[in-house]
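Of the protein chains in this complex, all but one are displayed in their positions.
Think of it as A, B and C in the order they're written, each chain with its own count starting at 1.
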Amino acid sequence: MSFPLLTATAALPALGAVATAAVPAARRTAAKWLALVVSLATLALAITVLIRFDPGGDRYQLTESHAWIADFGVRYELGVDGIAVALLALTALLIPFIILAGWNDADPLETGSRRWRPTQGFFALILAVEAMVVISFEATDVFLFYIFFEAMLIPMYFLIGGFGDRAHEHGEAAASTQRSYAAVKFLLYNLVGGLIMLAAVIGLYVVAGNFSLQEIAQARANGSLHMVTGTERWLFLGFFFAFAVKAPLWPLHTWLPNAMQESTAPVAVLITAVVDKVGTFAMLRFCLQLFPEASKWATPVILVLALISIVYGALLAVGQRDIKRLVAYASISHFGFIVMGIFAMTSQGQSGATLYMVNHGISTAALMLVAGFLISRRGSRLIADYGGVQKVAPVLAGTFLIGGLATLSLPGLAPFVSEFLVLVGTFTRYPVIGVIATFGIVLAALYTLVLYQRTMTGPVKPEVSAMPDLRVRELVVVGPLIVLLILLGVYPKPVTDIVDPAVRQTMSDVHTTDPKPEVEAAK
Amino acid sequence: MDNLIALLIAAPLLGAAVLLVGGRRLDAVGHWIGTLLSTTSFVLGLVLFAGLLGKDAENRTLTQHLWTWIPVGGFQADVTFRLDQLSMTFVLLITGVGSLIHLYSVGYMEHDERRRRFFGYLNLFLAAMLLLVLADNYLLLYVGWEGVGLASYLLIGFWQHKPSAATAAKKAFLVNRVGDMGLSIAIMLMFTTFGSFAFGPVLSHTGDTSEGRLTAIGLMLLLAACGKSAQVPLQSWLGDAMEGPTPVSALIHAATMVTAGVYLIVRSGAIFNAAPDAQLAVTVVGAVTLIFGAIVGCAKDDIKKALAGSTMSQIGYMVLAAGLGPIGYVFAIMHLVTHGFFKAGLFLGAGSVMHGMNDEVDMRKYGALRTYMPITFVTFGLGYLAIIGFPFLSGFYSKDAIIEAAFAKGGTQGWILGGVALLGAAITAFYMTRVMLMTFFGEKRWQPDAQGHEPHPHESPKTMTIPMIVLAVGSVFAGFFFHLGDRFLHWLEPVTGHSEGDSPIGATTITGATLVCLVVGVGIAWARYGRKPVPVVAPRGSLLTRAARRDLLQDDFNHVVLVRGGEHLTRSLVYVDHTLVDGVVNGTAAGVGGLSGRLRRVQNGFARSYAVSMFGGAALLVAATLLMRAV
Amino acid sequence: MNPVNYLYLAALLFTIGATGVLIRRNAIVVFMCVELMLNACNLAFVVFSRMHGNLDGQIIAFFTMVVAAAEVVVGLAIIVSLFRTRHSASVDDASLMKL
Partner (left out) sequence: MSATAVHSLWTTAADPISKIDTPKIEYGQLAPTLIVLGAALAGVLVEAFVPRRSRYYAQVFVSVVSLCAAFAAVVALAANGYGTTKAHIAAMGAIAVDGPSLFLQGTILLAGLVGLFTFAERRLDPEAHGNRVDSFAAQAASVPGSDSEKAAVRAGFTTTEVFPLLLFAIAGMLVFPSANDLLTLFVALEVFSLPLYLLCALARRKRLMSQEAAVKYFLLGAFASAFTLFGIALLYGYAGSMSYGRIAQVVDGTVTGVDPALAGTMGNDALLLIGSAMIVMGLLFKVGAVPFHMWTPDVYQGAPTPVTGFMAAATKVAAFGALLRLLYVVLPGLRWDWRPVMWAVAVITMLGGAIVAITQTDIKRLLAYSSIAHAGFILAGVIATSKDGVSSVLFYLAGYSFVTIGAFAVVTLVRDAGGEATHLSKWAGLGRRSPLVAAVFAVFLLAFAGIPLTSGFAGKFAVFKAAADGGAAPLVVVGVISSAIAAFFYIRVIVLMFFSEPRPEGPTVAVPSPLTMAAIGVGVAVTLVLGVAPQYFLDLANQASVFVR
């Protein structure tokens, strides 16, 4: 038996989490370094996966399969396709930056009991989330996926509720109340989604008798597993609901602004750039493969919801007074694009959506982490509290601008490629929706530039006049992300090459092909 | 030689990267690096130009494939460059005028502590514009297109500490984005229609599809062009863009940015040729903007804004010409080139004046500057003569050709368009004469600036005057040079195609009419501003004047409808999100909580009531069981 | 006499006992009502035993008595300790815990 690479990729951060949590209270710095080293090692493993993955090979590669809970028809089955590899790499890539960015976010303010170890906890939780996200991307067993899809809520919940920005306009008590509100909201939304999915998972078992994605998909494809139309639709809705909460799709989105607003910037990045991706990823992998007919049936409604998300998220982003909330609503808009791309059922749309997940992860990380650096300097999240920052901290302002430009999908930066692909992919099948979605790019420019203008330009406010520019650690965080944004914007081919075969497979699962261009069709 | 094309772009791009990433270490030499790399690009352009001239007219298209950019299914975007006569023309204009502006900026920005960054942005601007004109497909063009938007954003807002500059920059970007939306929809339409968006497949298959689709594509391209070229209704950013340093205005108005729209329309000629409705829309937009810009130019007291109005109007000419189809394409480009010379010269001159006048921009506070700044006066004067179409200067040839082409459109349309073009010529003469008179003639109306410094007008340093002189030479001779033996026509014809229209009136008559308009315009201006002293405080003016001062109320319209409306919309959506979307969930939670509170009271602590509940439950259980049997 | 009538009697006694539990306040009385219900059951057992012609029912009756006796022991202990603490045997007084 070959080395279980995929298991190792998930197990390493899991063990790292335990080890980090076990570091004694006084050795905070050791815990940080340990977490960083583990995350880097995980990245190395993820890169190994990336290298060993052959885009032209089997659909699922590096597969592992072991008996687990035979009684539930559950196997421990791992395997990655191109889409999963891309997202796996993204996750492994972002975690070291998140850890580095949050280096000092969890230093204890006052000592509680002797055993109170928030720093260790913070980094352990981040690694735990990484482990669970990684295994969700790898799982080819629906049940296995579900378990980690749900379980990752717990560490996330503690990260949101337990760690927040230092300063708060209404004092620590109010901050703590709002934090726990945000954490509870996050958990309840996702838990409700997850429980509804649980009902569907059980239903799937009743219908299919096992949870193997490959087996079910195959049985569906060759007709040996017939689902009654109504059943398929209900099951699809159960799955989709959970993913739509996670993604999040309008109108199930309201937990995201709260969660991102109250958590520290690295955690906010973790939510939107890493954890939420599981939702959209799962739509692509599970909804479409398991329930192709129902997916097609639901497409119009989902596209409209996605469209609403795009426009609504962007408009609300314009109306925000809080930097993080603004980024959160922007993310909602972007998730609208991703969902739209997935359900446009064209290869451009789905490749674009996958690429979008990767790019959005990087761009949001860049923007949000810089915003976090900014917020930690001034101790306020309110846009109105800033002004003229570029004068005193030009590098910070510059990186913030690049992050913002990536968010508004400036050509030359990575998100443009994916956004355009999604738009084209949607347009070829649903021109009207594609055109309306294009309005999103104007709104994106509006909220980004308004944010930049209000915080970075204009006369220097007295409170920011002594603001230091980015430190070396912070530059190390932002620099590589920006380089990646440019690289993937100029040369996304390596990623599309990996993703493309998987998307084509998915398309054939759903029995669709790209619409032919008019001229070619005429010939 | 093909491989040099990429270097054209690479040189300024490298400059931008080095200058922006390099940091303070490069402060001392940054401006020279920038100028050098821009000039390098110009030299490369000349080399390529020489190479092209050495080939047959039919084989003057070079392509360079660098790498496959986005390959997804049928969607294939390549990074491929295409250098033909049309792009060559632009390359030379962009790098030539651009390099001169770089040189000029060395002096103009000397005292700005962020000069290095300014040059970085300038280089970025050139690179983006070169990418735009060299791209072989619309998507790559789009990259340059938005790159230009970004660079203009950075440059217009260069003095970010001024809120007005930051706002103007944002506005420019946003309005441009609206146009960009058009371009991206156009690309999507092309993809669904032709399965490609490279110039070759798209432009050679226009005959295979319906006119309706082509019209849609054309209109979307027009929307894009309106954004970049500041055509009505997306012209509003141009005036505000004057917040940027003057070299930036020169660059935007002469060599880059606003010309992009004209390039796009001319480049997509094949589509417009097959979609007459779209063409008509182009001409209408051009004609309206022509007059609109001219009127605005008449009312502005800010020298740069007056020039901005003029740009709008002149681009209107070009768009009008481009809308005329093959009759006009060549002349549109020709006017674009000559305009590049004289408008750059005018702006640099204006910058020179401001440089000497403590950055004062209000022409009412100028006057009698001709003796203090002789070089500026002469170069500005030559540019002035060129733009009003003074015979045998460059503007004369290009504008005259457009007016002829407009008449040649034929029918009522021809008369209307020709008439508008003529009227525009007259107004141009009026407002440019006004600018000239208010700035260089009359009495001194100088005022101390906000800090109380009296202005001491003086001639600008050599780095500034040399570019002005060079541009003045271009303004004088370029038109004649192009016109001689229809050189320009023959040069461009293989790309754009050309057809002679049959004008209802003779060419000589039109030229005569143009000259009459010119004299009338100059005369009225002289009567109003040359003979009488110019008041320092602007008179209230007529309704039209007041409207024109406010950009014909378009900003007010935008403010009321878009800004206010948008604010209301977002605010109400924030409310909706909070109360409705969130409220439903919170309401459900509260409902369950309330139910819980009520049910809780059943548990009243009395054992006997518990027993009642049990007894009742037992009774129900029994009854239900019996009932089940009965049913 | 038809043994079924004894069944009716048993049911009646049971109902009376149950009603007593529901309406009486004194814990001892309540408890006695429970005992009455048990005895109603006993009656039923015996009647059924008689009707079926086997002895099971009668044997059960004995068991029930033993169980009832045990219940009395436990019950009285609890009730008495409650009474000594509160000086009241009202079940309604014992309502510290609610909601």
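FYI, a contact is a pair of C-beta atoms (placed from the backbone, for glycine too) under 8 Å apart; a residue touches a chain by one contact, two chains touch by 3 or more.
Treat the numbers as computed from the prediction; the structure is a model and nothing was measured.
Shown chains touched by the undisplayed chain in the intact complex: A, B, C. Note that of A:P4, A:G203 or A:P394, the residue touching the chain absent from this view is A:G203. Only one of the listed residues, A:S176, A:Q218 or A:S376, touches the absent chain: A:S176.
Think of the hidden chain as still there; on chain C it touches residues 2-4, 7, 10, 14, 17-18, 21, 27, 30-31, 34, 37-38, 40-41, 44-45, 47-48, 50-57, 59-60, 63-64, 67, 70-71, 74-75, 77-79, 81-82, 84-86, 91, 94-98. In the full complex, chain A touches the omitted chain through residues 67-72, 112-113, 115-117, 121, 146-148, 150-151, 153-154, 157-158, 161-162, 172-173, 176, 179-180, 183-184, 187-188, 191-192, 195-196, 198-199, 202-203, 205-206. Residues 589, 592-593, 595-597, 599-600, 602-603, 605, 607, 609-611, 613-614, 616-618, 620-622, 624-626, 628-629 of chain B touch the missing chain (whole complex, contact as defined above).
The rule we apply is simple: only the chains that are shown with their structure count from here on.
Per-pair tallies of C-beta contacts place A-B first. Centroid distances from chain C, each centroid being the mean of CA atoms, peak for B. Rounded to a whole number, the gap between the C-alpha centres of chain A and chain B is 37 angstrom. Distance between chain centres (mean CA atoms), chain B to chain C: 96 Å. Averaged C-alpha coordinates give centres for chain A and chain C that are 65 Å from one another.
The touching residues of chain C, counted against chain B in their complex, run 18, 21-23, 25, 30, 91-92, 94-99.
Chain B meets chain C in the complex at residues 600-601, 603-608, 611-612, 615. Every residue of chain B that touches chain A in the complex is listed here, in rising order: 20, 67-75, 79, 139, 142-143, 145-147, 150, 153, 157, 160-163, 165-167, 169-170, 173-174, 177-178, 180-181, 184-185, 187-189, 191-196, 205, 208-209, 213, 566-567, 569-571, 573-574, 577, 581-582, 584-585, 589.
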